[in-house]
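What follows is a structure written as structure tokens; I'll ask about it next.
The complex appears here minus one protein chain, its other protein chains still in place.
Naming follows writing order (A, B and C), and every chain is counted from residue 1.
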Amino acid sequence: MKKNFKIKHYINYIVVAALGILFTVMALTDSFASPLALIQLEKIVIAVLLAVSLSVVVGFLGELSLGHAGFMCVGAYLGGKVSVLLEPVLGNSFPTLLISMAVGGVVAAAFGVIIGLPALRLRGDYLAIVTLAFGEIVRSIFMNSSRETFGGSLGLATPRFDKKYLFMVGFVMVLICLAVIQNMMKSKHGRAITSIRDSEIAARATGINVTKYKLIVFTVSSFFAGIAGVLYSFSNNNVQSTNFSYNYSIEILVMVVLGGMGSINGSIIAATLITFLDIKLQTILTGNLAVLQDFIYAIVLILIVIYNNAPGLKNFREKYNLQSLINKIAKGMQNPAKRRDDEAKWHRVPTKIEIDEVLSTKIQRDPTTSIKPDKGGND
Amino acid sequence: MSKTVLKIENLGITFGGLKAVQHLNLEVKEKQLYGLVGPNGAGKTTVFNMLTGVYKPTEGQFFLDGENLTGKSQELINHKGIARTFQNIRLFNNMSVINNVLVGLHNQPEFKCGFFTSVFRFPRHFKAEKAMRERAKEILRIVGLEEERNNLSCNLPYGKQRKLEIARALATNPKLLLLDEPAAGMNPQETADLMSIVRHIRDEYNMTILLIEHDMKFVSGLCDEVTVLNFGTVLAQGETKTALNDPEVVKAYIGG
Amino acid sequence: MEILETLINGLSIGGTYAMIALGYTMVYGIAKMLNFAHGDVIMVGGYTIYVVMAQTGYPLIGLAAAILFCMILGVTVEKLAYKPLRGASPLAVLITAIGVSYLLQSTAQMIFGSSPKMVTLLDLGNVKLGSLKIQWNVIITLIASFVIMLILTLFVKYTRTGRAMVAVSEDKGAAQLMGINSNAIITLTFAIGSALAACAGFFMLMKSPSLSNTMGAMPGIKAFTAAVIGGIGSIPGAMLGGILIGIVEAVSYKITVIAPYTDAIEFLILIIILLVKPSGILGKKRREKV
Partner (left out) sequence: MSKKIIALVLAMLMVVSIFAACGSKDPATDGEGTIKIGLSGPLTGAAAVYGVAVKNAAEMAAEEINADGGMNGINIEILATDDAHDPAKVSTNYYNMVGEGMQVSLGCVTSNPCLEFCKLSAEDNVFFLTPSASNDDVPAADNAYQMCFADGNQGGVAANTVNNLGLTKIGIFYKSDDSYSNGIYEQFKANLNEGIETVEAVFTSANETDFSTQISSLKDCEFIFMPIYYTPASLFMTQAKDTMAANTVYFGCDGFDGIESAEGFDITTIPQKVTMLSHFNSKATEGMAADFIAKYTDKYGADTLNQFGASAYDCVYALVAAMEKAIENGKTVDASTSASDLCDILKEVFQGGFTFAGVTGESITWDESGYVAKDAIQYVIKEANA
């Protein structure tokens, strides 16, 4: 496929890898003025993993999941527990991290299969509330665990990985995650997944095994959420179940939605910027100003969503946006008329909710009424 | 004539007491173009839904090449060789034209390529992808959409969307093709065009085709045999001309 | 006797949930959006009651003011934040609702500070039935939620506006073609939903006089769960779901071993019910037309 090699297909790998190498060099030469930068990188890498993995479910499969933090929770606790058990043997070392990630990811993926099962029967908002419920159940179970097993209300004390190196592992995981998800999406399996999003009925009639692909998507998505959880447990000294509430799931969803449904690059950018905004607000608004954090975050969120999505602002948006700005800067860049599916603009991609909405209006007339003969035939 | 591809025996379905379809018997031979006609709400699409596994029949059975597929899942029925199009078009709207057809090719054994083969990009993946694309282009050529293969399917005009549905169904390599009002919303030129495409498909692929249509010109120009349904029961059955001129049928259509 | 007492407790907890769930279900039915900010309207209602009580001292005036204020708030939020997004992806509306929720919570903390406020509304004491002691406010909550449900059902069934609401929830476009002003109906729904939230705030304060800026969040989620269990969009369903969740909560807290897992149990029941009946207990089953 050499002749089809186009740099734009690999641009996100290149950018992520370049940044990873740059930051690695900076870390190794101690060019960061403050360890805060390392902490921020860790948080951003974790957020990117979460957002990209959730975007598979929401953007490509078209199902709304509000329980992503639940998978992360499973990964964080299981991976954290493994690291606690391994620490006396292997020390707080790279092998410990690898084994923990493997265990955390696989167990989270197993939970993904479990929560994927209801997804076969439910969709739209019903599935959303079930995933939310799942996340809260997981959290509650870890919260009430005994002190010896998972630390209970005090949380599980886990070894913290050297912050100089942890973000590098994170960058590698992001690259792996990108490779797996993009390769999956750019293959027959990815087409099957997007076909389910666009029309489940037609996908079934075309012989797509909907059950199999829904489970695959939930498994892959929760695997990487689990990995993100393990990284989280290694970036903190303490894993707390309170962190993984539905609010956190929603925060990840916000990243995916703002990044653009079905756009992996968008999810990466949104996750980076939102995490950055969070941290900035937290470090700038201290003391008496702390109360403004949520306030500013909320206002920014509402304004961005309305600006991006309001049908009434369409003209305004087309006139003044980042893209046209970039166009002005980089004149002559042609907009290719061709589009690939996985990059379909998200406001064009109907989600399952929208489909449900359509159904709810059309299907209310149940078959019994639609079968009544024409008046013409009766007379 | 040749062997029977589809055999329907006493098929029927009830929705909460309402008999939508009852006592349907039907036989479609190989390479036959068979029409299913009737007024709105006669139960034609319901028959299609039973044949493709969307609804489970409450009585009767149907056989494809002698194999009983009654009540099987939609996926399995498709694998066994029944493909369909939809009355209200159901394309994969946010996918390109060629990808719609590629989804149709998903289960073809010659393009087999496991999940991990794709994720880890083993050579087999590239081979399969390339072969699939060639095949998809070929199918698109038959329905005349090759030029538009990279457009989003939702941007196609109505008539072409219908053709794309046929192409997608064709890609699953069926023994029996069910077309649900393929000519609806088309102008006379497009209809004539479609007729020749349908004939071409039949001849080229030795396809057996069962179609629902309101356009009587289309039906009589294309079908060898028809079944006329009204209120879910068979009104007339047999050679197209005779069946359509049956007094009962005329009464049901024109009213009286 | 213990069992009876637990059940009555459950009914009263459930009554409050039902009231919130009614608002959720109506807004969902008409506007087809998950209004994550609904729980925070309860909190706004609570603070309104607190302010008015401090000025006048009459709880009922507080209630009236809260209903009015919440209606205005609900309509304003709808106009400013949700209406521009009509026709956009439902996910966008969902995210905006979350933004509104954060906004209300942080505004409340800026105005009222971080310490919880206490508002003692009415002290009605107990009523004794044999050896059974029931608090009056439990009974009042229960009666009020039933009355509200009844009024809502009648309103939707027998008034012009109510039928217009059903029409809009079935098919917005078609309703508009029939001459119904869908926008006005949606606004009205938000007003009613917010008024119900204000009532729920009042009854929550009556049972437990504590006010904080996060007081609405968890009851909001629980009530949403209740609405889904009952079949979202269905008014009796919301009532049934609310009562069910309430009773489960009361029984679960009564059994020491499982008490810490109460939330998990409630959510587990939700999952089980949805797996058995994918559209909730009283929800309409939709058959997809092919």
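The working rule: a contact is a pair of C-beta atoms (placed from the backbone, for glycine too) under 8 Å apart; a residue touches a chain by one contact, two chains touch by 3 or more.
In this text, all values refer to a predicted model and were calculated from it rather than measured experimentally.
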Within the entire complex, the undisplayed chain is in contact with A, C
Out of C:S169, C:T262 or C:S279, the sole contact with the unshown chain comes from C:T262
For subunit A, residues touching the missing partner are 8, 11-12, 15, 19, 22-23, 26, 32-37, 39-41, 43-44, 143-144, 147, 152-155, 157, 160, 232, 235-238, 240, 242-243, 263, 265, 268-269, 272-273, 276, 279, 282-283, 285-288, 290-291, 293-294, 322-323, 326-327, 329-330, 333-336, 343
Residue list for subunit C contacting the dropped chain reads 2, 5-6, 9-10, 12-13, 50, 106, 109, 113-120, 123, 125-126, 133, 135, 138, 204, 207-210, 212, 214-215, 218, 222, 249-250, 253-254, 256, 259-260, 262-263
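Rule of thumb we're sticking to: only the chains that are shown with their structure count from here on.
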Per mean C-alpha coordinates, the chain lying farthest from subunit A is B
Note: subunit C sits from subunit B at a C-alpha centroid distance in Å of 48
For the pair subunit A and subunit B, the C-alpha centroid-to-centroid distance in angstrom is 38
Expressed in whole Å, how far the mean CA point of subunit A lies from that of subunit C is 30
Check: subunit C positions touching at least 2 other chains come out as 290
Residues of subunit A that touch at least two other chains are 201, 349-350, 366-367, 370
Contacts from subunit B onto subunit A in the complex sit at residues 15-16, 18, 20, 39-43, 46, 52, 54, 74-75, 78-79, 83-84, 86, 90-96, 99-100, 102-107, 111, 113, 115, 118-121, 125-126, 128-130, 132, 150-152, 168-169, 171-172, 230-232, 252-256
Note: in the complex, subunit A contacts subunit C through residues 58, 64, 118, 121-122, 125-126, 128-130, 132-134, 136-137, 140-141, 143-144, 201, 246, 250, 253-254, 257-258, 261, 291-295, 297-299, 301-302, 305-306, 308-313, 346-347, 349-351, 353-354, 357, 359-367, 370
The answer for subunit C against subunit A in the complex is residues 28, 32, 34, 36, 81, 84-92, 94-96, 98-103, 105-107, 109-110, 170-174, 221, 224-225, 228, 232, 260-261, 263-264, 267-268, 270-271, 274-275, 278-280, 284, 286-290
